[in-house]
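Note sheet for the following structure.
Note that one protein chain is taken out, while the other chains of the complex remain in position.
Each chain gets a letter, A, B and C, in the order it is written, and its residues are counted from 1.
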Amino acid sequence: MAVKKLSKEKVGEALGELSKFRLIAPAKSDEVVVFKQISDPGEAFLDYGNSTVPPKKFAFPQTETLFRFMVGSPELKEKNVEEEGTTVIFGLRPCDARAMSIVDKLFSWDFDDPYYLKRRELTTLVGMACVEPPSVNCFCTSLGGSPFGTEGLDMLLTDMGDYYLVQPLTDKGKKLEETLSAHLEDAPADDEKKAEGMAKESEGKIRRSIDTEGIPEKLPTLWDNELWKRVSAACLGCGICTFLCPTCHCFDIQDEVDEGGEGRRCRMWDSCMFEEYTLHASGHNPRPTRRERTRNRINHKYSYYPSRFEVIACVGCGRCINLCPVNIDILDILDQVVDA
Amino acid sequence: MKNPYIPYEVKILDTWYEAPGDRCIKTFKVTFTDEKVWDTWNHLPGQCAMVGIPGVGESMFCISSSPTEKGYLRFSIMKAGKNTSALHELEAGDTFFVRGPLGNNFPLEEWKGKNVVTIGGGIGQAPLRPVIQWIRDNRADYGELELIYGARTSADHCFKDEFKEIIEEGECECHLSVDVEEEEWPHFVGFVPQLLMEVAPKPDNTIAVTCGPPIMIKFVLQNLEKLGFTPDQVYTTLENRMKCGIGKCGRCNVGHLYVCKDGPVFSYAQLKEIPEAFA
Amino acid sequence: MVDVNKLREKAKEVVSRDDVRLLIGYRPGTYGFRARPAFVLGPDEVDELIFTPACVNNLASYITLEEKLPVPRGEEPDLRKVAVMVKGCDSRALVQQMEEKAYDRDRILVLGIPCKGVVDMAKVEARFPNVLERGEIALEGDKFVLSFDGTREEVAREELVADKCLRCRYPTPLVYDELLDEAVERFADDDYSDVSELEKRSAADKWAYWEEKFSRCIRCYSCRNVCPMCYCEDCVLDRLQPQWMRRSVDISENTAYHISRAYHLAGRCIQCGECQRVCPVDIPLMELNRKFYKDVEELYDYEPGTSVENPPLLSTFKVDDREDFIL
Partner (left out) sequence: MAENSDFEPNIVAFLCNWCSYAGADLAGTSRIQYPSNVRVIRVMCSGRVNPLFVMNALQQGADGVLISGCHPGDCHYMQGNYYARRRFNLMRNFLEYLGVEPQRVRMSWVSASEGAKWKEVIEEVVNGVKEVGPMDQFKRRQLNW
């Protein structure tokens, strides 16, 4: 079967076709690019760098009900994720898709997380290759990713100018290609080759890097190193680096009860940079300062996670560097780890 | 597979206070409202459960009864925060919710034929109680059992009646202490690590299990080393703030280990490698 | 512009003093035009200190941010001064903190930097994207001069300057032990035109405007944490008993959060603009703070962070305060 293309003129039609599913695409809220559910294809904004908030929230929502209850009643009504229906996340970046495949390991480790896994099963990821690295702080190539990376994706689109090259990568992707078949045309024969060349070129444009070799083993040996005090001194303890990280997956569980006793137990993103994150009811806090919290963040990503799941929990999207209010730079920290 | 976030309802059969004060300790003896849950419920000494009330929250507690005690579970809970305060309001006949069993257990199979000494402080006796009970109920499988336990005052001692019973029956050595001198106290006065040195259990073919406040554990571990215990002969349990209890939510880690999933039971040999374990 | 050599010399002198524990200043960032806070503990560390229009952070926040850990038995608490570099706007945070008796004046040593405006880093990065190697920004006359990758660009000041600087009433610090440069005369004023314009809209319009903004909020609390005036040890947002603010993120809770945050700054916000600068989803938080700022000035003739002697606005009253709105 010939490789297909989606002409830019037909993107609207194609998105219209896909809106029979829960369709998630990048869109603008004022000047901020966010992934959101769209009903009108015109809302989609595909000519973007990367979104501020990663699309992980459509697999792992910032706030999610686990079950509902009436206070005092023994009956617990479990959330049925199936009701959310088939979801297509359209136009996400390869790093964010790869991040989901990394987080999958955690949610399917030992205990299966039924909410996350069901949602992932129902979701098809349509990636948009980075013809240009979206940010000066991209470093995906250092972590095994690529601007044209396919890990975690079901389909990859590549911007070829007037049209997108459409490459299905999995069964889900092939199914989606069939769904879209009326809007696709045959792509020029040498396009796949051309795309490979573009990938190389884009990789060459990635300017930041870190050699991760040996870091997971080295980090635990630097436990009491004075570098942690130094790199965390400016930290404000906010949640930017973790909430905007596509691989950060920590959550809190809280109960919320409304007037009349109707309540829900829900989970919401939590951040290891918050003071209350590890605070015991006794008042004791095993990570009392920003030093311990920063150390834990780096260790979790670059040492604990790989020691359990054989992959570093960072995809090099650069969000934490771009958006840190005080320019705490994970690559700067890792450089210091390497030098220590 | 069952959704691991959905708890079971339990009914309180009986409840009583172990220790008084602002941070009083209350024991709950409960059974599942749905008797059928017992068919699938298997826990071992050392394992934990998330205990809570929908609308208030959940927190992790060790199951302080041994599986050899049939027909009920026990939890001994100190009043500290929002959830524990709400639990303390409950009386016999009331219900709450339990999710588990979670975490690992004391390797009691491996300990067969060995002597066991437990060293507890305050509410730290709660995870040791199922170990003691298990050994008492499988007496022939184990060697000597020796108990060391202390709390601030005699009123703060948990499981007073059971200690009394053990002492009266004389089935094992039992050493008690209080931190400060009080009238008519027949036992040791001083901190648990001191009592441990006083008792000086022999390390040969012996497992030491300790649980209590972090500062006590720290000195107990040092003293056990002085007594000649090797790190793999010493076990303890850790605790941390937990939310999911199944190794997802991320907060309870000490180093690369999740207390909720890889713990709460750790050998000192494991923990020695992890500086965060005693933070 | 502050002479960097003079700044480093002064810093060296300050951190060498026996009664100074730490100096908080600025150093070059890790990429592009960024600058970042520097924490200088000894005289050998002063050589990286800078001050340029890229030094946007309000360092006053760090005085109250540092965790107070229990002092180990047998040790004395370290009561030495913290030295801090402040621009005009930042200095008002110090004034307001001291007005609220957050700490005593002798706990800090203030190095004042008269300032003619800092850049809005977002504008700089939009104009010169993809600058990775360290670039420099200087203000020369009414132009910012940007040098990077061997090139030199001049841009009119208005194009890159932070919005707050265009309304700056206090370019020279209001509190200092030493001024590192000559005082700068007031060059701008605030007419609150942005606030007035929004005030004029209909209720439905206003809500539509804010709903869009608040619905983006991810509640990372960076606006709270960066704020020099948000230094409560126990924040109402983190409390569980009673839990005024739910952790779940939806339009209702987000609005409640933003009302609380802004209201807690009523009569306290000193217009440093840090909250809006750090917001990753570009919520115009200053438009909220400035509404209070404007009202406070108009109704109570009070300007936060201008005099240590003033009692905090909401802990005082006048018998003849306005009450035409009361039934």
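Things worth noting here:
The rule is simple: contacts are C-beta pairs under 8 Å (C-beta built on N, C-alpha and C of every residue); 3 or more make two chains touch, one makes a residue touch a chain.
Worth saying up front: this structure is predicted, and the values here are computed from it rather than measured.
By the touch rule given at the top, the unshown chain touches A, C in the complete complex. Across C:D47, C:D142 or C:E199, the residue that sits in touch with the chain not pictured is C:E199. For the chain missing from the display, the contacting residue among C:D189, C:D234 or C:D321 is C:D321, taking the whole complex into account.
If you put the missing chain back, the residues of chain C touching it would be 195, 198-199, 203-211, 236, 244, 250-253, 255-256, 259-260, 262-263, 266-267, 288, 291-292, 295-296, 299-300, 313-315, 317, 319, 321-323, 325-327. One chain of the complex is left out; on chain A, the residues touching it are 65, 68, 79, 83, 258-259, 262, 264.
The rule is simple: only the chains that are shown with their structure count from here on.
The chain pair with more C-beta contacts between its two chains, of B-C and A-B, is A-B. Relative to the whole-protein C-alpha centroid, the nearest chain centroid is that of A.
A separation of 49 Å divides the Cα centre of chain B from that of chain C. In this assembly, the C-alpha centroid of chain A lies 39 Å from the C-alpha centroid of chain B. Counting partner chains per residue, chain B has residues 81-82 touching two or more of them. Under the contact definition stated at the top, not a single residue of chain C touches 2 or more other chains. Remark: chain A residues 66-67, 69, 71, 74, 76, 78, 106-107, 109-115, 220, 223-224, 249-255, 257, 261, 263, 265, 267, 270, 272, 277-282, 284, 286-287, 292, 296, 299-300, 303-304, 307-308 touch chain B in the complex.
Across the complex, chain A is touched by residues 29-32, 34-37, 39, 57, 61-62, 65, 67, 69, 129-132, 212-213, 215-216, 218-222, 224-226, 238, 246-250, 274, 277-278, 280-282 of chain C.
By the touch rule above, chain A contacts chain C in their complex via residues 29-32, 34, 52-53, 62-63, 136-137, 207-208, 230, 233-234, 236-240, 243-244, 252, 254, 256, 266, 268-269, 271, 274-276, 288-290, 321, 323, 325-329, 331-332.
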